[in-house]
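The other protein chains are all here in position, but one chain of the complex has been omitted.
And now, subunit A:
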């Protein structure tokens, strides 16, 4: 979990790199979210960023295994299933990252002695996989009705060898760029827990970086530039996911 206070000047203007799908450097791929697909799971959601798709399922709160249960709070279990092949260290690492991010938003103290399982299945990987999975997990939690103190919005971006920052890399772009980073920002309009501060050191909580995972080496300035760009993009992602969830909930209410 990384909390950083970032003091940056105006975001540097992005040069439009020639991207294979014709996007500009600050353009995200089309997003799509659908919830409630699975019958056995308590909550499920599929999040797609064009060709990258992750299906998330949530079970919980359910009884935890004896040796794992915690008398004070619910435990969160994350299982990451790769599309093909055996689970290796990448999957374990991703599970830890997702779990720690979710621990921030789930109100675990409300359900002691239980477990909340989040299972992520990679349907297709075309870059920005971690961000996609994080968004899917958050939407699945909402679908399952797990009490949360806010939502998450995740974005990833890459840095080219000549220092240009571009959002939402595809798989070939990730392989060719110098470094790429995935950010998770909290997305919270009203806190479910009013005692929690709305801002930290004068900066709204939504600007804080919840999780940051980098791959490859980049300069400090480039990193800060990534933060700025991703923050703006995360606001859009958050808007999309909220409106999508609200719409489907409205539908439910009318339908039943």
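As a working rule, a contact is a pair of C-beta atoms (placed from the backbone, for glycine too) under 8 Å apart; a residue touches a chain by one contact, two chains touch by 3 or more; residues count from 1.
Simple rule for what comes next: contacts and distances are computed from a predicted model.
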item: Which of "Tax1-binding protein 3", "Endothelial PAS domain protein 1b", "GPI-anchor transamidase" or "Protein ECERIFERUM 7" matches, in UniProt, the chain that is not displayed; value: "Protein ECERIFERUM 7"
item: Sole residue of A:59, A:166 or A:224 that reaches the chain not shown, by the stated touch rule; value: A:59
item: Interface with the unshown chain - residue positions in subunit A; value: 22, 37-41, 51, 53, 55, 57, 59, 62, 79, 81, 83-85, 117, 119, 121, 123-124
